[in-house]
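The complex appears here minus one protein chain, its other protein chains still in place.
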Amino acid sequence: MAHKNRIGNIFSLTSFGESHGPAVGGVIDGMPAGVKIDMELLRHEMSRRRPGHGAMASSRNEDDEVEFLSGIFDGITIGTPIGFIIRNRDQRPEDYDHLKNVYRPSHADFTYQAKYGIRDHRGGGRASARETAARVVAGALAKQTLSQLGITINAQSSVAVTEIPQGDTAGGMVSCVVKGVPAGIGEPVFGKLSSQLAEAMMSIPAAKGFEIGLGFDFVNHRGSEVLDKFVVKDGKISTATNNSGGLQGGISNGNDICFKVAFKPVATLMQPVEGIDSHGNKVTINPRGRHDACVVERAVPVVEAMAAIIVLDNVLINRAARL
Amino acid sequence: MAHKNRIGNIFSLTSFGESHGPAVGGVIDGMPAGVKIDMELLRHEMSRRRPGHGAMASSRNEDDEVEFLSGIFDGITIGTPIGFIIRNRDQRPEDYDHLKNVYRPSHADFTYQAKYGIRDHRGGGRASARETAARVVAGALAKQTLSQLGITINAQSSVAVTEIPQGDTAGGMVSCVVKGVPAGIGEPVFGKLSSQLAEAMMSIPAAKGFEIGLGFDFVNHRGSEVLDKFVVKDGKISTATNNSGGLQGGISNGNDICFKVAFKPVATLMQPVEGIDSHGNKVTINPRGRHDACVVERAVPVVEAMAAIIVLDNVLINRAARL
Amino acid sequence: MAHKNRIGNIFSLTSFGESHGPAVGGVIDGMPAGVKIDMELLRHEMSRRRPGHGAMASSRNEDDEVEFLSGIFDGITIGTPIGFIIRNRDQRPEDYDHLKNVYRPSHADFTYQAKYGIRDHRGGGRASARETAARVVAGALAKQTLSQLGITINAQSSVAVTEIPQGDTAGGMVSCVVKGVPAGIGEPVFGKLSSQLAEAMMSIPAAKGFEIGLGFDFVNHRGSEVLDKFVVKDGKISTATNNSGGLQGGISNGNDICFKVAFKPVATLMQPVEGIDSHGNKVTINPRGRHDACVVERAVPVVEAMAAIIVLDNVLINRAARL
Partner (left out) sequence: MAHKNRIGNIFSLTSFGESHGPAVGGVIDGMPAGVKIDMELLRHEMSRRRPGHGAMASSRNEDDEVEFLSGIFDGITIGTPIGFIIRNRDQRPEDYDHLKNVYRPSHADFTYQAKYGIRDHRGGGRASARETAARVVAGALAKQTLSQLGITINAQSSVAVTEIPQGDTAGGMVSCVVKGVPAGIGEPVFGKLSSQLAEAMMSIPAAKGFEIGLGFDFVNHRGSEVLDKFVVKDGKISTATNNSGGLQGGISNGNDICFKVAFKPVATLMQPVEGIDSHGNKVTINPRGRHDACVVERAVPVVEAMAAIIVLDNVLINRAARL
């Protein structure tokens, strides 16, 4: 349900913003009316995403103050679209002058140039992780809405590379569990919940893999070993094991929805790397500023936010499933 | 770019059909005018998907004759929507009478019932792999169009489980390579090509994992080990390694686009399994008919089809990227 | 909410078919599960649209038998997409050989050729009123669903031209009233119900004008003359007059929704007319076959069908308006 810079159908986020432009932000459309927004919870989500959070993070100063411009009246959503902006306070565009005609390896410099014939070269532009701030805003509102419906989302990170020399980087994994989704959420065929979650997660910068339930490990097992047998508890049907990760045929079965996302190492190293200029000549790029050695801990609230957007959208769509 | 039973934006497939209803089929909208369709190539694609293809396949008789109802005139596409149907010739619905009020483990019986309060219980209904026939039709047309633009798509399967006892099943992996995509294809942020490919692949029945480039293995490497250095060859910029799988920032870089999809073992075993009835009582389900022991070989043309749909849609959308 | 050959968002119709191809048809996606379909009512709707219906109609033999291929099980909708086809039984394509390289005045021959560089020249192809058969099928299902929610739709036609000489044609007006829509249906700003109804009505072949409530006559009145004062009856708020046509700010106010659609005269005359060939030479086109002198009576069920599609879609979307 994504198209260009929009994700979601009934509940959707359209986002905008380059990393070193005046602001990032977005429009949240389809927010149900009557939800009381806890701004303190929102700020907490934003702080989890912010650089400087986590052991291996950069010190870029992003206080990420969200200004809401519409759709919330006296602290309660009124059903109209919620416009919001987050000013980029720590722009320092001169840090990036040396990158004007240079393509860094494993960055989106070259691909954006190839696509548009023009780009904002400052710090990744639209391809920067900076845009995820807008996702966390929409996700925070979605999470608060889901919470009132008894649905909770929790993710956590793990890093496999045990030692990261000064100037190098690492990737990692984020595991996420969605609890409380009733059976019957998700759409058939192309609109499977697994399909939508995969799309949402793979849209996060640096995400390179997605799996649900046993995921890739399914290929090592026989069918008889991994069937999720039914159990009935307090009159509610569930499954004894959860190899499927909470979905059958792409539709929730009432069990926890469990998935994992793999992130590649940060491509910006704090050591000289070989790039190329727009004429095809090799150039050495020396590091400037400060950058994260590992983003996976900061990706945790982004994964939760994207999951919240998708699950809320599907919960709302499901209201039309029956007459 | 998927919503319920539709995928794609400018080039889209809306599909319909239950496994034991009169037919499956769909509408392909946005097919560019002027493409000569090779019906023999289409039939070849269909035969690759058909049961009975592959070493561990069922013998259900599906000759999968596609009837085109519009949009093609004298063998050439005319830009209008292409309606098509494939009759279900081997219905044998009585094979499924015993499943009317029964939920099979790791099937979508229970989740469809939970969602809609009603379902077609015959052989998986809408959740059956039968619906992938419509995908292969749309994919075949997309592949022929892409071929004229110099883009080719090839997938292959592998099975890790070496021995499958009589009555048990296995899953497997499908690896896919898309060659010839020019740099600049894909959209920013939510519309990343990786994001769309993940959505498309995870919508295939039994798909449980997706990764691009190094994928999950990225977490075992430092950033310095996996940067894709640029090379210039014949004036064309490319990369020496392809850990990223052909994309940076979700946009193609001109290198091959490489991804993998993991499929779980077939959930229908040819041995008695424990299910549950609609009252919550345990029931033993005895196998009837014949079913695939492994679908991964049949999934190969489906993976190619979905890749073709996504890539063609994005190639067309990209025509609007610049003035 | 229309895009190419699809209309509607949660409840949608994607249609296909040329007038002299094998069939027209479509896919209805988002039909709520649990609706019992009365096939006799459907046939009645189809017969109202059929040529030969009405005083000034052609005698083309279209018995318009609808074959449902999915989504309905034992006469009840199951929530999955409803594929359907209507065979074109009376093709006589040789009637149109003389039009192969000819553009008729006020027809879509030239514009389709300009757009696609190729076209099906037989009887209007995709631009023929034949495609409205698919609309009436989707509309019939929507009407039956709305009926269970207490919403009814009735249209009637009027013709202003009192005398139509043998071989000439006339247009006319269709007025439509939707009763029983509760207050609060419709979306803000771009998604106004008036906006969506206008889009839907203007998509009907030969439609050239749309107005709601007083419509164009509003410009002849002062504000003080046309305010719709509130009245309270049995505790329900309504309005004493209905100049606004049942909407304020694009959202229903509980009063009847009333609108009109203007249709131009049929462009196919039963007398010689001057056209042009693909080389730009003038040609005289002599009439063949039989054609309607006035379509406005046949447009009545199409107007009702389009209204039903839009209203049902919005009723379903509205279920997500509040938490």
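By letter and in written order, the chains are A, B and C; residue numbering begins at 1 in each of them.
We take it that contacts are C-beta pairs under 8 Å (C-beta built on N, C-alpha and C of every residue); 3 or more make two chains touch, one makes a residue touch a chain.
None of these values were measured; they are calculated from a predicted model.
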Residue touching the undisplayed chain, where the options are A:Pro105, A:Gly125, A:Pro188 or A:Pro301: A:Gly125
Sole contact to the chain not displayed, among C:Asn101, C:Ser147 or C:Gln248: C:Gln248
Identified contact with the non-displayed chain, of C:Arg50, C:His107, C:Lys143 or C:Arg298: C:His107
Selected from C:Leu41, C:Val177 or C:Met202 as touching the chain missing from the view: C:Met202
Absent chain, residues of chain C that touch it: 1-7, 9, 15, 103, 105-112, 114-117, 126-127, 131, 159-161, 164-165, 168-173, 182-192, 194-203, 205, 207-216, 218-224, 226-230, 232, 235, 237, 239, 243-245, 247-254, 262-267, 269, 271, 273-276, 280, 282, 318, 321-322
Interface with the undisplayed chain - residues on chain A: 4-6, 14-18, 21-27, 29-30, 33-34, 67-71, 73, 76, 78-83, 85, 112, 115-120, 125-126
Residues from chain B at the interface with the omitted partner, ascending: 9-11, 30, 32-35, 79-81, 145, 148-149, 188, 316-317, 319-323
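One rule holds for everything that comes next: only the chains that are shown with their structure count from here on.
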Whole-Å gap between the CA centroids of chain A and chain B: 25
Distance from chain C to chain A - Cα centre to Cα centre, in angstrom: 42
Touching two or more other chains - residue numbers and ranges from chain B: 4-6, 15, 112, 115-117, 126
